[in-house]
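All remarks here apply to the structure that follows.
Left out: one protein chain. Kept in place: all the others.
Going by the order they are written in, the chains are A and B; count residues from 1 in each one.
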Amino acid sequence: MTDLLNELGAAHEQQQFGILDEYSKREIRRAILTAVAVPGYQVPFGSREMPVARGWGSGGLQLTLAVISPSDVIKVIDQGDDQGVNAVNLRRLIVQSTKVPETTTASDASIVQSRHRIPEDGLDEQDILILQVPVPEPLRGVERDMRELSRMHAEADYSKMWVSLYEDKVRNGVITQTTGYPCLVNDRYVIATTPIPRWDIPRLDQSPFLTLFGAGREKRIYAVPPYTAVTPLTFEDVPFEVEHTPGASCSQCGSNKTFLVEIPGPTSRWVCSDTDWCERNSGKA
Amino acid sequence: MGYSGARGGIDAIEAAEKLVRRKRLNAECEWVSPQQIVGRFRLAVDRVMGEAGIWDEELTAIAIRQAEGDLIEAVHLLRSYKSTLPRFAYSKPIDVDELQVVRRIVPAFRNPPGPQLLGRTTDYTGRLLELTSEQASQEESMLLSSLALTEKAETVDSIASAQDTQPRRLLETLREMDLLVDRRRDDDPEPFDITRTPARPPASRSARLSSMARAETGALVNQWYRNILGPDGYVHEVTLGEVRHGYLALSIEHPLTGNTISIGMVRVTEVEAIEDLNGIDEQRDRFDIGYGLCLGHNEKKAIAMANLDIACHRDNGRSQLEQSLLLTTDGLDSSGFLEHLKLPHYVTFRSMVERKLAVRKSRTSERDS
Partner (left out) sequence: MKPVTAPDWVLKVENLGKVFGNLSTHGIANTGPEVGTSKDSVSGAIVAAWDVSFEVAAGEALGVVGESGSGKSTVMRCIAGDQVATSGAVKIRTTRNEQLDIFSLSAAERRQLRVNKIAVVYQDPAEGLEMNVTAGGNIASPLTAAGWRNFSEIRGRASELLNRTEVPLNRMDDAVKSFSGGMRQRVQLAKAIANRPPIVLFDEPTTGLDASVAAGVLDLIRGLLEEYGLAAVVVSHDFSVIEMLTTRCIVMNHGRVVESALTDQLLEDPHHPYSQKLVSAARA
């Protein structure tokens, strides 16, 4: 028995590729395959505890480690920024345990793990976008009981969601959903688009790349396969509105065609949230 | 530098890590060995082992030391370490009647079958802060250590020879008195593995019990307290049947020979709670039992667990108690999600500000029209 244990121990001593053991990765891949086969359906999976805390990207990290191979190139962003501290930590963990090359240029990356943004451009066919999801349940605001939530998705009974959109418009004059806007995927399941801004939603529709959504704490995976219909829930006669501030443009590169974030102060300044795009655009200017 | 958005993210992180490491390993005070943590803070070690779902005192002590005493952080270190380990065997099912007690009390009866062993507990000791000098404490410690060498040490073997360490359960007595609802199954369902599949309501009893066994102690105690006294709970008349602390032997099937081999012992706390049935569709002339078991010596957790086990069974899906137990009692989930609020959220915030302006604009245009 001792010899057997020593053998196993020795094999394990060499730091394994991608932190998780092969069995765990296989489980996660199976969940991913189910998710891709049923676009928008939240697949439960045995979410492992990772070196990053729950709520800090443990789900996204598991997805990345399950799909990544030595021939990939990884980009990790948070709020669109490669240098965000959480992105730096995640990228470091991934690169240390896989030795996969890293980049900040989206078009050079084959896998992008992101918190709360889709890169402005650069993702094509064969690329995978992995989004970190804090709360995967789009109906959480209208229903608390998990059994009922399960039934609502199973029966495509989204009437409570529609009533809440109606009430929102009536009460506020506009639909006030901020980020994580609920969308219908492949005409069947409603998903929470993580907290990505409304700005990024149109790029999910018929995208050439695969998008995987990982919720580590809630232990769900869902997916939008390439070239899948993704439509934000809204009434036919109520246009879907993205974040737009008239007159705002990036103080670094001049763009007004990207998602901008505000630098508060006596005079308001704006910058691109996608720092890499901004840098490359400034170079051109 | 700013929190992000400028070069230097990695530099900032590395500087923070250096600072933590320097302060943690500093030479301003004496080194603390894992043995000292196990020896002097055994209850913290036991609590962390239970919440991590791992039996290894030394490893746990190292985690507590690295976490600088933040017990939930220590649990995180252990659980993420566990994620890197391959699982190569399952233990054979354990009959808890084989538990060898070092402590056993039965509040429900004055003279239950088998001994009542107060054992190692401060339950009946006055909570008086001892302010003896460091020197006096250490002298006493030396004296007691030398006595222990001459006395018979409290080992499992010596206890076994001294008295009945596998006392008959009160449960058996209650069955003989025909006072219990019989919920024993004659099938043998596969236990639910919460580390492989997330448990969601409606869940099996094994899913609920294993979730609670790994739950954060404070969360479980609070859940129990709310259930008894909070606005959304109801009254339970519970009397504890068994409170046990002791050793369980573990064995596995050898992967090559197929023989049963013993691989060691774990120490657990086990509780049976007797619940008075008084519901309209319950058997008023009987009691039912709730069960709690966790690694290490952690009585409040096992008692809360046993109470919540029976509360959940009686609730039968009427309220969201089961959902609360399965989804809101894990320490890593709750504290991780809470602390994630410290991460940058400026994309979301920008989106929120934009919508507020849109609402105002819509109101003014409504007024104008």
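Operating definition for what follows: a contact is a pair of C-beta atoms (placed from the backbone, for glycine too) under 8 Å apart; a residue touches a chain by one contact, two chains touch by 3 or more.
This is a predicted model, so every value here is computed, not measured.
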Statement: Listed by label, the shown chains touching the absent chain are A
- line: From A:R29, A:R147, A:K169 or A:R269, the answer for touching the chain not displayed is A:K169
- prompt: Which residue from A:E22, A:E125 or A:D157 sits in contact with the chain not drawn here?
  reply: A:D157
Message: Need a quick check: the contact residues on subunit A for the chain that isn't drawn.
response: 151, 154-155, 157, 159-160, 162-163, 166-167, 169-171, 235-238
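The rule is short, and it goes like this: only the chains that are shown with their structure count from here on.
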Message: Distance between subunit A and subunit B based on Cα centroids, please, to the nearest Å.
response: 33
Query: Across the complex, what residues on subunit A touch subunit B?
result: 1, 4, 8, 12, 16, 19-24, 27, 44-51, 53-56, 58, 78-89, 92, 115-117, 134, 144-147, 150, 172-174, 176-179, 195-198, 217-220, 241, 243-245, 259-262, 271, 273, 275
- prompt: Taking the complex as given, what residues does subunit B use to touch subunit A?
  reply: 3-10, 12-13, 76, 79-80, 82-88, 193, 195-198, 200-202, 254-256, 261, 263, 317, 320, 323, 327, 332-333, 335-340, 343-348, 350-355, 357-359, 362-363, 366
